[in-house]
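Sharing a structure, written as structure tokens. Questions coming.
Note that one protein chain of the assembly has been removed; the remaining protein chains are unaltered in position.
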Amino acid sequence: MEREALRALLEEVRRGDVDPEAALARLNHLPFVETANARVDTHRALRHGLPEVVLGIGKTAEQVVEIAGALRRAEQPVLVTRVEPAAAEAILVRLPGGVYEAPGRLLWFGPAEVPIVGRGSIAVVTAGTADLPVAHEAIGVARRFGNKVESVFDVGVAGIHRLLHAAETLRAARVVIAVAGMEGALPSVVGGLVDRPVIAVPTSVGYGASFGGLAALLGMLTSCASNVSVVNIDNGFGAAYVATLVNRL
Amino acid sequence: MEREALRALLEEVRRGDVDPEAALARLNHLPFVETANARVDTHRALRHGLPEVVLGIGKTAEQVVEIAGALRRAEQPVLVTRVEPAAAEAILVRLPGGVYEAPGRLLWFGPAEVPIVGRGSIAVVTAGTADLPVAHEAIGVARRFGNKVESVFDVGVAGIHRLLHAAETLRAARVVIAVAGMEGALPSVVGGLVDRPVIAVPTSVGYGASFGGLAALLGMLTSCASNVSVVNIDNGFGAAYVATLVNRL
Amino acid sequence: MEREALRALLEEVRRGDVDPEAALARLNHLPFVETANARVDTHRALRHGLPEVVLGIGKTAEQVVEIAGALRRAEQPVLVTRVEPAAAEAILVRLPGGVYEAPGRLLWFGPAEVPIVGRGSIAVVTAGTADLPVAHEAIGVARRFGNKVESVFDVGVAGIHRLLHAAETLRAARVVIAVAGMEGALPSVVGGLVDRPVIAVPTSVGYGASFGGLAALLGMLTSCASNVSVVNIDNGFGAAYVATLVNRL
Amino acid sequence: MEREALRALLEEVRRGDVDPEAALARLNHLPFVETANARVDTHRALRHGLPEVVLGIGKTAEQVVEIAGALRRAEQPVLVTRVEPAAAEAILVRLPGGVYEAPGRLLWFGPAEVPIVGRGSIAVVTAGTADLPVAHEAIGVARRFGNKVESVFDVGVAGIHRLLHAAETLRAARVVIAVAGMEGALPSVVGGLVDRPVIAVPTSVGYGASFGGLAALLGMLTSCASNVSVVNIDNGFGAAYVATLVNRL
Amino acid sequence: MEREALRALLEEVRRGDVDPEAALARLNHLPFVETANARVDTHRALRHGLPEVVLGIGKTAEQVVEIAGALRRAEQPVLVTRVEPAAAEAILVRLPGGVYEAPGRLLWFGPAEVPIVGRGSIAVVTAGTADLPVAHEAIGVARRFGNKVESVFDVGVAGIHRLLHAAETLRAARVVIAVAGMEGALPSVVGGLVDRPVIAVPTSVGYGASFGGLAALLGMLTSCASNVSVVNIDNGFGAAYVATLVNRL
Amino acid sequence: MEREALRALLEEVRRGDVDPEAALARLNHLPFVETANARVDTHRALRHGLPEVVLGIGKTAEQVVEIAGALRRAEQPVLVTRVEPAAAEAILVRLPGGVYEAPGRLLWFGPAEVPIVGRGSIAVVTAGTADLPVAHEAIGVARRFGNKVESVFDVGVAGIHRLLHAAETLRAARVVIAVAGMEGALPSVVGGLVDRPVIAVPTSVGYGASFGGLAALLGMLTSCASNVSVVNIDNGFGAAYVATLVNRL
Amino acid sequence: MEREALRALLEEVRRGDVDPEAALARLNHLPFVETANARVDTHRALRHGLPEVVLGIGKTAEQVVEIAGALRRAEQPVLVTRVEPAAAEAILVRLPGGVYEAPGRLLWFGPAEVPIVGRGSIAVVTAGTADLPVAHEAIGVARRFGNKVESVFDVGVAGIHRLLHAAETLRAARVVIAVAGMEGALPSVVGGLVDRPVIAVPTSVGYGASFGGLAALLGMLTSCASNVSVVNIDNGFGAAYVATLVNRL
Partner (left out) sequence: MEREALRALLEEVRRGDVDPEAALARLNHLPFVETANARVDTHRALRHGLPEVVLGIGKTAEQVVEIAGALRRAEQPVLVTRVEPAAAEAILVRLPGGVYEAPGRLLWFGPAEVPIVGRGSIAVVTAGTADLPVAHEAIGVARRFGNKVESVFDVGVAGIHRLLHAAETLRAARVVIAVAGMEGALPSVVGGLVDRPVIAVPTSVGYGASFGGLAALLGMLTSCASNVSVVNIDNGFGAAYVATLVNRL
């Protein structure tokens, strides 16, 4: 609740323009709308100038339709993440008008073109081919959030010349998202190449001692590069969200 | 190696101003200086406009003196982190001229006043009294890196009114560092209060199922707030480093 | 074995009304009934005034029918938890007369209306939409156990105003069940808002570093709110059981 | 912030008795007092009718004195937990008037006798001699919180007759705290013997595969007794806190 | 290689009855037979007087047929463990003459009746219905290994009277196998009731913090009963094997 | 409580020789003696024909003196395990008459010579020199429990000929205790060499990925030898206890 | 970039044969070719004299075809690992000319016969039948890399004579690959039998406390044999790669 709004309300009460009981009610009128199963925050997105995002994992198609529909009715753009193709189809049948981007498993309800509002570019760099779905989630989200995105794929550190070759692209970005599975060493090397914040995304790519992304996660947290911070395993969306905020500063 | 410097060198070779053998030697003249046990990178700090930082953990006082001394002789400011009081004393005897800040365990060799170059302020918020050493490391580093820092202490989420009371301070910052041990829930709530990037620092504060900071770390990585990224347990320095880069954008 | 029953039995033996051998047999007549594969405790439920509960996980439909059937023949109500829809159908074919509640995966054999015997209400609060199945298990069990239940859904801590909005509902309850996955921070904030016991239920909702509910579990165990105790991951039933006992005090 | 207080304040503003600016200031006057390093919540304890509690772990003697002193100056009773003997001595030198209870490592500033306000008794039961420090913390806290406490020591489940011998004491309590290390099986058996809530406290007692209390913790979380909930390893204080709230219902 | 056989061989060489080269060859003639993919030890079973056992996990039906067939051709009984129904059917088509015991997932090729050679009985006791498959594996193996087996099902420690009721059966056994999932407390209580070795089998029964049997495993390893030793999670076969050796002493 | 004793008591009640109230009291007279902090089971040891054992870990010298003193006053032999030299000295000053065996950290109060009652010998075999303290605990306990013990030291599997050299000693034993740290492979090889039960004791010997004995523990639990069961890390006492029971069969 | 090539280039620039801009371009001409989703390093294989290898895990058939096709068009042999039969079929339809080896899940595009270039033989030894797929991966890769391979199957350490029987084969090899699941003890014993480097491959074979290969992995890392180094769980390919490099020395 903003201080200024509160001050104005109190002033209205003092002047007698607003009744104490009504003021109390208004104070309780918080910025969200309830559906049967969810409380959708319709103001945060407007406040941030960002579309509302619905995490698809752990939700049925019905729940996604319910939530996204409520937002669509409020004429807000909605981005649904982690939507498998079959689920996307089921959702689009009931809630038409969306676009499904298979590589990043994103379902978008909103304008075809999003104006660029980020002040620079975001570079998304990946270690291997198998990291692509997470990278595409980050890229797709960042674009829908109004950023210019550059991508550099398949530059794992065991072939360091491929990464060095891309150094200029990375250095030109305002913030870098580094996506890697297995040992997750990419952000450490990238962090040494650029003077910008690097957001590391461990992926669950790998087998055996990668333990579902744990090896990459621990590696990124203990990175010897000081400009690296980390988000959850496979969380391309979160990386894009943080990068968007940084890119708007 | 910068592209422009390389281009210039090649031009000099072409003009005959520089001999190929000499060019080869110069190409090898990479930007670091070797001491007996370390390769100190003297250029990165200058390039970033930041003092060089030496991590005190796992180094003997002798090694710190050797490395910091080399940098001091190069007339660079040096910040040593994680220095226990006894070690600080031992280092200062051999390498005078430094200032020890006990709360953040920082040893500083450089000008008494660092000019503010960050574009906004960094807010450092902590959950409990026991998180203070890590918070003070973040605060001390951020100040030596030229940032204005605001601090909000002891606002754990189980007394949510204390945190809400501080919301305006947090919202006024360009980037927020949230420091918490135990369940590490602070960054999630802070992340919902502000529209800026939040850098979460789990601390090893706690006992039992906190497992040396693991509970807080996992909690921050799985935060339901999308604007949170995470650094290593107790890594106040890393959080300040990332926040500094963000604050300079 | 109750002390009074034993005292009475001994008195009967002393008076010669009961033969020592018969007394021995009666002492062995412990309060359970054996089926082919299980020893069903038919007295505990009567003693507690609660229906018998059968955990559906790890049991075949045959085993559930065998156990629940034995209890039904003893004219006791039975509640089966964690029953997937297909299993419910298979069970109901062989043991008709039950009601399946899909949201909480509960199968109920007993009276349609259970009288309220709890002294106050139990509030069930959840962080996100994906926590609903566990919350519905807790709600369904609590109702079948004779409690008035209030529910507050989708009030994750990253949108703290939604939770504060519900504070009065929570404060009106005699005991609160807080259900959350991911970082599991909800019980810490709820614990600070109410002066009643809070029973925390971590859920396996989340991905990556949530490690199947481990992050939420550790977070709840190390909660900075002192009025929080914890049950197993996804254990909505256990939370409802403890809450029922508390609500009957 | 209580609704009634807010309503009253708004009424005063409406009547012109209070100026909007003054109202705003009062709204910000939240119920805590700041010291140099902490925000001490002076109202919660009064609201709950409980003494304020300071966790001694991770705090210096100076910090404890600062916080406890502020509360003492507000004429509130204070209980400091996890105080080792040497620390207790150092604190009592600077802040006289307290009593140190070595078995439970508790430091108490307040009346010698605390009136009983709990409605029944709390039973504290332990598995082995080595669990006593945690049990004594629970007992000491429960007594300072105004409860009648019964204790049953050294009744590990491998000698089940010792536990059965104590069954009546356990059944007479309104709530039971079960403290155990190693395999942590005690709460499961106790849970089957009583019809009341059982709060399980795993202890770090044991070696090898007990992994600092992890074995006991996991055992208690997966207990086959449905009336068991769990607090953090060695958290005798937390168990007493929850038990106190239950005992006041 | 037995010492006596070696001594005899050397004596034969000395007498000239055996040629050194032939002796060398015989020394290499070790007691196993090679199939395409396995080296089947045909002597160990004869030596122990036990049927050969083939672990079905991780083997294709083809591999089981190949190995069991080689043993059958050597006229040895064979017991295959962990055979799912479909695999059993596939094996029996190619290698007829076996009997499949579904409850214990055992496939037996050998005489219908195995003579009792164990000196006493083995008691198999389980905590819950869901532990039955592992218990049936132990029972089936122990019987095929020539033991008299008594079983006590569904006597979890939360209903301690059910277990006490069975105490005499347990005490009558020469060795006890205690099978339990979840918190795995059964062997601790059983261990206190009997004066014989107790072999504990943790099962993967449970959910959440049971972590696939880890909670039960750790609980059994840290048991406060001294007469308990532990085998791998779900390893009913191993428990029966050790119990057989003990029962033959 | 023995059935026969109960039957006799009931008969006495029937004959009027015993009053019901007195019978009730006697039923409660369970076989243990309470000290200030412990319930010492004085009957179990007599029943088993074994000395009472007190685990020294986690107990103060005072507590050990209290417990062992109570048992000594009951004229029972007592064995205290895990006693460091300084603690032993402190205990012996207050409770003279004991003998301290430094290699196994055992403190013995009882006859100098214990008669052999085991039917065969127990072999204790260790992988490396650093496993000796645990092996000596097993050896010392087994001897005080009336067993003949053979020991084979320093036969790690990387020098398999050393182990094969000792095969006859191992085969001559009735039960084998195999003690090993690091990868804990010894019991697997020993298990293949003997036809007797092998009790495996993982030790916390090692560094790095041995994780305090976890590597050895997991290795022993997943041993490919079927005659191996496992006790807790460093639990030489438990292994000797189980081996004693087996050796008495 | 080779030093000599650089020196030559600089000389050409000096002589005016090459323009600085052209030199700069050539310096950027790094040895890889980009496809839509990957940067294929076409030079490394040639440099090493090894076929290029594509890890099949985490790649769609489309991606494998794209990458392998690019390499085939460059007339290089390609080896694809971890290809399940259905995937192999899908790939071969679009990219004919390959050979699928089911036991090792390898797909080979290249000459039917690979000349032997390794200087000695590589021995691959396995503990159990279930380890065969990983062993076959190692064998297949080693053969395609030009090595002579000897294999010894099913020689687990619980039947040590089977392994000793194969000792000569192992000693004759230049480097040994030891593949084992469960407790992973095989490399320790093999390491003691041979004087050559042993590359240990833990497999995910086993159940329960093998935790997906973790037990074997930890066992191999803490091996008491000094000549053992370890690769990732199930990484038969990596073991063969390292063995190939060693065998070419």
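The first chain written gets the first letter, and so on, giving A, B, C, D, E, F and G; residue counts start at 1 in each chain.
Basically, a contact is a pair of C-beta atoms (placed from the backbone, for glycine too) under 8 Å apart; a residue touches a chain by one contact, two chains touch by 3 or more.
This one's a predicted model, so the numbers in the text were calculated from it and none came from an experiment.
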> What chains on display are touched by the one that is not shown?
Replying inline: A, B, E, F, G
>> Using the document's definition of touch, tell me which of G:104, G:156 or G:238 contacts the absent chain.
In response: G:238
>> Given that one chain is not shown, which residue among B:126, B:210 or B:232 touches it?
In response: B:232
> When the complex is taken as a whole, what residues of chain B touch the one chain not shown?
Replying inline: 1, 28, 30-32, 37-39, 41, 44, 55, 57-59, 63, 67, 202, 204, 212-213, 217, 232-235
>> For chain G, which positions touch the chain that isn't shown here?
In response: 3, 47-48, 53, 119, 168, 174-175, 195-197, 199, 217, 221-222, 226-233, 237-239, 241-242, 245-246, 249
> In the whole complex, what residues of chain F lie against the chain that is missing from view?
Replying inline: 128-130, 132, 153-155, 159, 161-162, 165, 181, 205-210
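Keep in mind that, in the parts below, only the chains that are shown with their structure count from here on.
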> What chains do chain B and chain F have as common neighbours?
Replying inline: C, D, G
>> Assuming a repeat means more than half of the contact pairs shared by residue number, which candidate in D-E, A-C or C-F repeats A-G?
In response: A-C
> Roughly how far is chain D from chain F, going centre to centre by Cα mean, in whole Å?
Replying inline: 37
> Between chain E and chain F, what's the gap in Å when you average each chain's C-alpha atoms?
Replying inline: 26
> At what distance in angstrom does the C-alpha mean of chain C lie from that of chain B?
Replying inline: 49
> Which positions in chain D touch two or more other chains at once?
Replying inline: 3, 128, 159, 164, 206, 208-210, 217, 221-222, 226, 232-233
>> How do the chains pair up in terms of touching? List each pair.
In response: A-B, A-C, A-D, A-G, B-C, B-D, B-G, C-D, C-E, C-F, D-E, D-F, E-F, E-G, F-G
